[in-house]
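Heads up, one of the protein chains got dropped from this complex, but the rest are sitting where they should.
Let's turn to subunit A:
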Amino acid sequence: MTLSKPLLEINHLFTSFRIKDTYYDAIHDVNLTLNENEVLAIVGESGCGKSTLATSIVGLHPPGNTTVIGEILYKGENLVNYSEDKLNKIRGNDIGFIFQDPLSALNPLMRIGDQIEEGLVFHTKMTDQERKARALELLDQVGIVNPERVARQFPHQLSGGMRQRVMIAIAIACKPRIMIADEPTTALDVTIQAQILDLLIELQQETNAGIMLITHDLGVVAEVATRVAVMYAGQVIEVAPVEELFRNPKHPYTRSLLNSIPQTERDHDRLQVIQGMVPTLTKMPKSGCRFAPRIPWVSENAHEVEPQMHEISPGHLVRCTCWQTFNFEEQETKEGVVQ
């Protein structure tokens, strides 16, 4: 893992949204590295900032009400300071995006072929014929059986799985070094999910690209990720190689997440849940461990005042110190009271 070259380095990234004249951090001090030829999974609950992180990288968030501070290093340059024009050279060309819902992510009025060719128009000097040929080649590459016909069709004429294949074809059109997949399988059937994931990995192995896979599905993570970053309330709270994370999770949040996966071999009568909710952006605690309110039985002294990332073994980082004293037993006894 450590041998591969870093493609993208995110250092001290803060993304904040303006709500009624005050800026709130949706991303708080995120440090991450995406390496060549790896799948970095970003995991977390809804609203923890994973999608915001993805859009921050190439400035895709709606302009005007958003500020991004920090460093996003790509080829030694900080993308945060890039102008819209310079970002447009990176978007689609160096960094490809795959979005969650392929139906709404495709323009309903445009033929599939045209939508694939669009990126090529702006990033390459191909002629019309070359672009057409490339679009068909891409459709073939993502496993679409009848590229000529599909290229002439409109998004609504395709199935969900085919649409997501088209999205992938769009993302890889210019052979990007980095692919950012924002919940690429969430809107799909389970059987199609596996196909799409296989396709992503297959394409990655051909190009050695780095994939940032954003998901809340731990099953997906276990299947395809090489490293995992767990996010909670705008912060990365644990980073580890995938096996290490599943075998030896440290942070209370990660452990609660893994504990909440229903398992057939374990005989639980009730679903394991994490009590409380992710605080909303405006109610985010200003200091201290952001997960503390959800594990009230852990004493305050166990948390750091300003939680930092600690490397506890090579490549395994955990935020705060509360993991050292955390256990589930007390939650078990508390459950009766809570529910």
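We adopt the following convention: a contact is a pair of C-beta atoms (placed from the backbone, for glycine too) under 8 Å apart; a residue touches a chain by one contact, two chains touch by 3 or more; residues count from 1.
In the analysis below, contacts and distances are computed from a predicted model.
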| item | value |
| --- | --- |
| UniProt protein name of the chain not shown, from "3-oxoacid CoA-transferase subunit A", "Peptide ABC transporter permease", "Phospholipase_D-nuclease N-terminal" or "Cytochrome bd menaquinol oxidase subunit II" | "Peptide ABC transporter permease" |
| Contact with the hidden chain (one of A:Leu60, A:Leu73, A:Ala222 or A:Leu258) | A:Leu60 |
| Hidden partner chain, touching residue among A:Thr15, A:Asn35 or A:Asn93 | A:Asn93 |
| Sole residue of A:His28, A:Lys50, A:His123 or A:Arg165 that reaches the chain not shown, by the stated touch rule | A:His123 |
| Chain not shown, touching residues in subunit A | 55, 58, 60, 62, 84-85, 87-93, 96-97, 99-101, 104-110, 118-119, 122-123, 154, 156, 167, 170-171, 173 |
